[in-house]
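Only one protein chain is missing from this complex, and each of the others stays in its spot.
Moving on, here comes chain A:
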Amino acid sequence: MATEFHNLQELHHSASLATKVFIQRDYSEGTICKFQTKFPAELDSRIERALFEITVKTLNDYYAEAEKIGGQSYLEGCLACATAYVIFLCMETRYEKVLKKISKYIQDQNEKIYAPRGLLITDPIERGMRVIEISVFEDRGSSASSSGSSSTSSSSSGR
């Protein structure tokens, strides 16, 4: 069973990076930002499928909201054009506002759901909106028995 980490701080001190899982983009509806909801095999033992799917679906909904072409975006676009885009110096675009919401949501998910399971989600904006990077951590305490072999390996690779 996956090791338990009680909070992000504990995870920081007692875990080491094992592997990274990448959730790729789903282009079936065009160039809008949407991620595949297919559950990766590497996370099979680490997190429940339903929780993962909720996270990805919520992120997809946020991105759809940011990129929605409708009344509000037209208004913003026309107003910006009329002021020769000077207004963006004072005002935040709708996209930026939604990106902040996404950051908060990811942080919240990490704290509540993913860190206790030894996982960490990286905000897709840090990776050029190409992938959702999920880092999988192993508890260091569980690999203490291998410290003998690791010190010899560290000496050999020290040179």
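The criterion applied here is as follows: a residue touches a chain if its C-beta (ideal position, glycine included) is under 8 Å from a C-beta of that chain, and two chains touch if they have at least 3 such contacts; residues count from 1.
One rule holds in what follows: contacts and distances are computed from a predicted model.
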{"item": "Complex member absent from the view - protein name from UniProt, among \"60S ribosomal protein L6\", \"Partitioning defective 6 homolog beta isoform X2\", \"Palmitoyltransferase\" or \"F264 bisphosphatase\"", "value": "\"Palmitoyltransferase\""}
{"item": "Hidden-chain contact residue, picked from the options A:37, A:58 or A:93", "value": "A:93"}
{"item": "Positions on chain A where the hidden chain makes contact", "value": "8-9, 11-20, 22, 25, 27-31, 66-69, 73-74, 76-78, 80-81, 84-86, 88, 93-96, 99-100, 103-104, 106-107, 110, 115, 120, 122-123, 125-131, 133, 135, 137-138, 140, 143-144, 146-147, 149-151, 153-155, 157-158"}
